[in-house]
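Note that one protein chain of the assembly has been removed; the remaining protein chains are unaltered in position.
Residue numbering begins at 1 within each chain, and the chains themselves are lettered A and B in the order written.
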Amino acid sequence: MSKFQFPESIPSRPVYGTLEPRPGKAHLMIADAEGAEALLDLASVDADLVRAAHIIYIPKKTGDTYVEKLRALGPSQLHLSPTYEASVQRIRRVLADAHMGLQVYLAGTEGLMGQAEAEATHAGIPHGAIQSEHRGSVARRMQCVHCKGITEDVMTDPFVCAHCGLHLFVRDHYSRRLAAFQGVCVDAEDPGNVPDPVELYS
Amino acid sequence: MSAAPQKTKAGAEKIDVIVSAIVPLNELVTRFEFKRTDGAPFPPFSPGSHTVVEMDDDRRTRLNPYSLMSDPADTSTYAISVRRDDAGRGGSLFLHNRVEVGDRMMLSYPVNLFPLDLRARKHVFLAGGIGITPFMAMIAHLERMGHRWELHYTCRSKALGTYAEDLTLKHPNKAHVYYDDQEQRIALEELLDGQPLGTHVYVCGPKGMIEWVHRTAAAHGWPEENVHSEEFLAPQPGKPFEVRLCKSGITVQVGENESLLEAIERCGVDAPFLCRGGSCGQCETDVVEADGTFDHRDHWLDEEEHASGKKIMPCVSRFVGKSLVLDR
Partner (left out) sequence: MTIQFNEETFRDDYSFRNSDRAIRRFPFPFHEDSYMYSVNMERHQGGPAGSVYEMRFDVDEHYVSEMQDRALVLSEDPLRCQSLPHMTLAGWDTLELIMVSKSEDYPDLFELHRDGDRWRWINKPMGIDHSFTFLDETTLPCGPLEYITRQAQGDFAVLDQRDDMLYMDAGMVTTQADWSLDFDIGMDFFEWHAPVPLAHEMGIFKRALKFLLNVRQAAPARRLNWTMTVNPLLDTSPENYHKWGVQKATLTSENIGAKQHLRVELQTFHRLPRSNALLFPIRCYLIAFQDLVTIPKWGRRLHRVVRDLPEELADYKGFIANRPLILDYLGRYDDGLPTSPGVWPDLEMEPPLQK
């Protein structure tokens, strides 16, 4: 089990649920790392649904842990991708060819779910209709509001922007369009006074 | 900023018009065209908008909403098409029987409770009977903007197919008409399944048709946000009841064939309203005291608010019981 209880926060902060079967003409499932567990749980509720699905899975550090189990579910398509970036073109093509009645299921890290959701909403699916279930790492995608660069896998507050080097504090304010939380200069009012980094949610 | 905020006038701003043309289309439906008395252009509007027509029917002032069916880009004229309803409350009968070319009337500024979603990859219109009216304006607008659309329109018969021939002549590949008396039906499920992602569906017609479309779309995996409907709830008749308006200090008898809002207005109280159809929230009224049951018929208050007995939408809802006191 790798389900994390996110503390209650501001209205722009995404809240994740539990994947459930929904009526639809086609089913697209995108997951990374421990997100596979959510797909396995879904299959135990409705095996036929998952057999009809097109699954795109990015194992990340979990390597082979879940691959055979996913294959055993017998999905109509199981595509393993080494990274999310490598899978983007495929995701866009699937969405471009899709018809109304497509159900989308996302599982895994916030970064994966946020980015995949942004692709789906850009293709015309309202975000309220897209299911998401968090599993695994709680690291965040952060956008530096100053240089606009995105820093992946942020686990501390404050952190250093991977692009411009400013020290940024972590806000819960979240943009679905950018699929990232906002990072703001932590020592703007007192340059040089940077607090010691603390792990997120500690 | 004033210490006392300006009082908001009830209803939307009004436009003085004269009836410039009355065009019977078939046995049941007549088109009414209006021009402004001051000769100025009408305000532009977004397709799907309606106007509330004020009618002076010697005994009372009627206020009925009608979809604007004219081309939104044509600001010289506003047009509505009205289906005569012999069993109704009299608004359509008044228009059909009493109004003549040259008559002066009052129209409200347009209000839109049935807008297009301009992000849509494609718009699919499902019209039943007089429900065709808002789509006339939408089609004119989308044609001008070069956006994809398709119309599926059910009519009772050719004789009662309002605008059916015009539409199929002008848009042979996009407008499809189905006649009830020829057993023609919209193949809704196939229609929905084949649509590209990002299609939006709009339905305007009888309650049953609207429910059928929402139900079928949901069963076929369509998100709610992609299915839009408009149903003008005409206030339904009900048992007469009494209501006390504590701010105005009067007691009002609500008749069988008038709404609570109409009764309040009849007694000279200026209550806020906008759509008069239970959808927009403007007439929301606080209940001070109630001993009885509410008959909520609106689409505005949520379940909790309906259950609380603390609020009512007087334009469509009613009450049965010993006493009702409202904060008006």
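Keep in mind that, in the parts below, a residue touches a chain if its C-beta (ideal position, glycine included) is under 8 Å from a C-beta of that chain, and two chains touch if they have at least 3 such contacts.
None of these values were measured; they are calculated from a predicted model.
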| item | value |
| --- | --- |
| Shown chains that the omitted chain touches within the full complex | A, B |
| Sole residue of B:R119, B:K158, B:R185 or B:K247 that reaches the chain not shown, by the stated touch rule | B:R119 |
| Option touching the unshown chain, where A:L40, A:L178 or A:L200 are the choices | A:L178 |
| Contact footprint on chain A, counting only the chain that is left out | 10-13, 143, 145-146, 148, 166, 171-173, 175-178, 182, 184-185, 188-191 |
| Contact footprint on chain B, counting only the chain that is left out | 1-3, 5-6, 8, 12-13, 43-46, 49, 72, 109-112, 115, 117-119, 145, 225, 274, 280-282 |
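Quick note on the criterion: only the chains that are shown with their structure count from here on.
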| item | value |
| --- | --- |
| Intercentroid distance (Cα basis), chain B paired with chain A, Å | 42 |
| Interfacial residue positions of chain B with respect to chain A in the complex | 119-121, 192-199, 218-226 |
| Chain B-touching residues of chain A, taken from the complex the two chains share | 22-26, 95-96, 98-103, 123-126, 128-129 |
